[in-house]
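Got a structure for you, questions after.
Of the protein chains in this complex, all but one are displayed in their positions.
Here is chain A:
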């Protein structure tokens, strides 16, 4: 996280009647940071973004933008600009007029205005398309116009509301790379709302995962994927094998648990950790389990049998039953070694690293009314 805070959200709540869209949310986003709000639909991420932009007025709390308390400011007086989910390109204007829309109020000289529009179009690689009408543009081009129209205002913070969700997969991946490059180039704070965990992981410096109007965890992509704090966070970010484990002992910040067939495992205590009846939930990601072929040996092994197999091109997802485990394990294998040819019912051995286990705290109950 960058040193200087750009956005400070202090105890923000938003009620619609008795429904809590946002429930006491606090977070700080640094200058020049690429920050993502990630969560399922209805988790409050868009409400939070629109509160920063000024389109929603929180019921309680304050939002500081670059140190300025901003709740009393209307959207047109905030140093933020937004890229809307459907891009909201003005249909009666051409590309250059769209980009120049906000500049008109700054009363620049015609020359300065043209230069800034031209620079913004260069930045999003739309040079030469200034005269195109909005309906002549492809989805990816509209996205770029929306970006240029916002960036030309030189905002302190760029807000992006699911900007890639309307694009097809290939274009979306291209635009992800471009968004990241663009953010590095302009150096301002980007706040991205998305429900796509891969997008958040690939783009962000930090991610806030939200459920039920609250923030469940804020961390770097790697930390949030590898060290999710709760079961729901772990689940939302990707596949996870959950196991019930018995607490053997605690020492300071470490817990020793008996993870059924995996044996004794030492784990870091997450924030808000509490065992119920001496039991906790631990998890291990499917890609941290590895198939052992022929004479391969590993320090930690487990025997099992393939119950199901799903082919995904570059990888195969296997479901492996292990005696003594309530649930079968899922694991992901690259297809380089022939995992896609293993028959259902085959007896296999798998290797695991006890370090890869995470201890998961209970999720707080969701109460929205």
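One rule holds in what follows: a residue touches a chain if its C-beta (ideal position, glycine included) is under 8 Å from a C-beta of that chain, and two chains touch if they have at least 3 such contacts; residues count from 1.
The rule is short, and it goes like this: contacts and distances are computed from a predicted model.
> Choose one: "Spermidine/putrescine ABC transporter", "Inner-membrane translocator", "sn-glycerol-3-phosphate transport system permease protein UgpE" or "Glutamine amidotransferase protein GlxB". The correct choice is the protein name in UniProt for the chain not shown.
Of "Spermidine/putrescine ABC transporter", "Inner-membrane translocator", "sn-glycerol-3-phosphate transport system permease protein UgpE" or "Glutamine amidotransferase protein GlxB", the absent chain's UniProt record names it "Spermidine/putrescine ABC transporter".
> Please identify which residue in A:40, A:74, A:249 or A:263 touches the non-displayed chain.
Of these options, the touching residue for the absent chain is A:74.
> Looking at A:138, A:181 or A:367, which residue reaches the missing chain?
A:138
> One chain isn't shown here. Among A:89, A:182, A:302 or A:360, which residue touches it?
A:89
> State which residues belonging to chain A touch the missing partner chain.
Residues of chain A in touch with the missing chain: 53-55, 74-77, 80-82, 84-86, 88-92, 101-102, 105-106, 134-135, 137-139, 142, 149-150, 153, 166.
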